[in-house]
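What follows is a short report on a single structure.
Missing here is one protein chain; the remaining ones are kept as they sit in the complex.
First chain written, first letter: the chains are A, B and C, and each begins at residue 1.
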Amino acid sequence: MATERYHRGVVYLLVVLLALPVLGTLIYSLSERWDATVLPHGLTLHWYTTLWLDDRFLMAFWHSLVVCLGTLLLSTILIVPAVFAIHYYFPRLDRWMNILILLPFAVPPVVSSVGLLSLYADGPISLVGTPWILLGCYFTIALPFMYRMLSDSLRVINVRELVDAAHLLGASTPRAFWAVILPGLRKGLLASLFISFSFLFGEFVFANMLVGTRYETLQVYLYNMRNASGHFTSALVMSYFIFTFALTWMAMRISRQERT
Amino acid sequence: MATERYHRGVVYLLVVLLALPVLGTLIYSLSERWDATVLPHGLTLHWYTTLWLDDRFLMAFWHSLVVCLGTLLLSTILIVPAVFAIHYYFPRLDRWMNILILLPFAVPPVVSSVGLLSLYADGPISLVGTPWILLGCYFTIALPFMYRMLSDSLRVINVRELVDAAHLLGASTPRAFWAVILPGLRKGLLASLFISFSFLFGEFVFANMLVGTRYETLQVYLYNMRNASGHFTSALVMSYFIFTFALTWMAMRISRQERT
Amino acid sequence: MSFVEVSGFAKSYGGNTVFEDINFVLARGEFVTLLGPSGCGKSTLLRCLAGLVSLDAGQFRVEGEDITYAVPQKRGIGMVFQSYALFPNMTVSQNIAFGLKMQKLAAKVVASKVAEAIELVELGGKERAYPAALSGGQRQRVALARSLVVEPRILLLDEPLSALDARIRRSLRQQILDIQRRLDLTTIFVTHDQEEALTLSDRIFVMDRGRIVQQGSAETVYTRPANEAVARFMGNYNLLGPQESRLLLGLDIDGHLAIRPEVIRLFAADDVTPGLIPATVMHSQLLGNVVRYQVEAKGVALQIDCLNRRAADLLSDGNRVMLHIAPEDLQEIAP
Partner (left out) sequence: MSFVEVSGFAKSYGGNTVFEDINFVLARGEFVTLLGPSGCGKSTLLRCLAGLVSLDAGQFRVEGEDITYAVPQKRGIGMVFQSYALFPNMTVSQNIAFGLKMQKLAAKVVASKVAEAIELVELGGKERAYPAALSGGQRQRVALARSLVVEPRILLLDEPLSALDARIRRSLRQQILDIQRRLDLTTIFVTHDQEEALTLSDRIFVMDRGRIVQQGSAETVYTRPANEAVARFMGNYNLLGPQESRLLLGLDIDGHLAIRPEVIRLFAADDVTPGLIPATVMHSQLLGNVVRYQVEAKGVALQIDCLNRRAADLLSDGNRVMLHIAPEDLQEIAP
């Protein structure tokens, strides 16, 4: 029983550790002042209205949306057929892909940014400073999530046998893919798109180092605003948090449905 | 067959997309000059020796190691019992934990950094600028990886029945955990530690915004060096790449062994 | 005083009764089977006996000692799980030694007892193998040895053979029975397989919807089922309603009449012995050593099992035959 209580304690501790900063920020963003006192003073939505009426904020938000959605579109077109091809034609390649997709983890954004900067600095093509270079970098970030989740979805549905069954009923391979395999991927695809989106939307290093203020994304804006009033930034943080948390929650719902 | 060729093409394209930048950087780091010409000039290890004899680089390397290994130690002590407790006592909690651990994904580092900065700016405790605040932030980064991989390991080994069997043979719950469950987690734990390590080692945003040059980590050093010679930074990038790739490869090997 | 006394066991989960009113006693060395369809509560009952699940009510005595509330570690009960539950990180020897090490026995004693147990389950040569390298049958023998080596007072087996294929199942069944006899071990075996229950048990407890509906020897349970549910579960009984009994046998009975398919005898169509019933073969199935006929006699469909003795003796569909059903083979049965 003592052991059980210890274990229970550890679980609660984890929950508190994760929730406390969020709660603090929320209160801060809703209060007029919270300086040397223990409790905050005055309840206000002032910081939120200021934020949501700022043109630069809205532009940055728009830039982030464009880059993220563009990346996800590119990733879907490239990765979905690749995953199917690997599972149907070369199932043994899956092992190698699982290593390959870890490359982006092995090379952190600062490292690859510095690398890309020195590569392109003197080169003839100047992608640096344009959103196009972000698309490429973000693709490598989305790849592990999308490949892993799609691959897991396919592993569950026994691709070979379903395609065999469809063939015997008269369907061609592309037809079998569209009618039988893709619908099975739909939920895994949506879930991985959501996760990738919230990850990409929060990406800062590539955006700041490769593009900076020339195509300011939300994170870069946020970074540049870091010296504004703490209440204002807290409102920003909370707005952001609610937005991506809603997204993440949707992703979870979808991936949970998939399992049942 | 046309379909198969298309699919095959997509797979190759993916491989090339991932490998090309790495190859370019490698050549750049080994060449004396590579300016307006198509091919580089002169083979040299000069950039590598300069790097590895730089005291500031070595200190930053050391700082990164301390923070990462400290985080992993903390995470192991907290997460391993938590995962066991959840799987053995409250298996239904696992679903909720899987959502909870996504919080760090929902709140990107810039957002939480800005939030933490405004929280602590006026507070009595001043953690900002010390490595301690990094430990806390890095814990939330390591949590999803470690929880997920440990949870997957436990799902495979049927915790309840193994502990029941150990109980009937006279073992207490802690004894059963140490003798029967922990060894089954060993490989999953090692793999998740490796992945977390290479991810944390590459973390930049928290390190730069919360601590900066007061406790310079490798990524911050790298960032501050971004305007040095492109050949030098390429050598840095390649050194880093080889180091973390070796780590990642070890993690893959371990997690593969686990499956057999 | 009986060796094992179970009285008034009851358990429910969130308003659903898993089992209730469970009472039985066992003699030392008895082999009993808890037989029932899946979901009848038999596995939960076994886990309650082991102390892995808490009881709502009831008392559990072994050798007179009340262990209703004892922790699993102190019950002296061994258990074999359907999924083996072998410790994957330990070799065969280490798995078997685990319980002995918990008793803090000397290494030498542990080694000799483990060697003995390995010999008992015929796993010589596999001492250093890990469970993952063993076949299903071998794994279950390791699990058996691991439970036996600590010399439990009672051995519980929770569908230990269900995950194995038919051939292995039969040979391991025999092996379990031999070991149980040799060690004179009080054993409770849970299964949903009638053949397993019939071949193994001194007594069978038939469970249905959370209650023990019949206790008795294999012969009794098979030949004298207590009610319709047991009859349907135990064999391919012909169950005749009141109208069918009247049509076929001219008997006036309120309830059901049960006739086992193997007690009906077939005679040639021209046999004039009195008391025979004329019938027509509708369908036959060769099951191997047995041929199963579907016949119609006086408008009643019956199933008859015969030995498959000679190909020439097989009856074709449409053949006419005479049946003989002895009065002592008719059983009135509770619904």
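Assume contacts are C-beta pairs under 8 Å (C-beta built on N, C-alpha and C of every residue); 3 or more make two chains touch, one makes a residue touch a chain.
Bear in mind the structure is a predicted one, so any value in this text is a computation, not a measurement.
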Contact set (omitted chain vs shown chains) is A, C
Touching the absent chain in the whole complex: find that residue among C:S7, C:T199, C:Q215 or C:N319. C:T199
Only one of A:A60, A:I133 or A:L162 touches the unshown chain, namely A:L162
Contact with the hidden chain (one of C:V109, C:L287 or C:A334): C:L287
Of C:T280, C:N308 or C:Q331, the residue in touch with the unshown chain: C:N308
Across the whole complex, list the residues on chain A that are touched by the chain not included here. 157-158, 161-162, 164-172, 175, 179-180, 183-184, 186, 260
Residue positions on chain C contacting the omitted chain are 194-195, 198-199, 218-219, 222-223, 234-236, 260-263, 285-290, 305-311, 314, 328-329
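Heads up, the rule we're going with is that only the chains that are shown with their structure count from here on.
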Chain-level touch network, classified as line, ring, star, complete or other: line
Chain separated most widely from chain B, comparing mean CA positions: C
Hey, how far is the Cα centre of chain B from the one of chain C, in Å? 54
Where does chain C touch two or more other chains at once, residue-wise? none
Two or more other chains touching the same residue: where does that happen in chain A? none
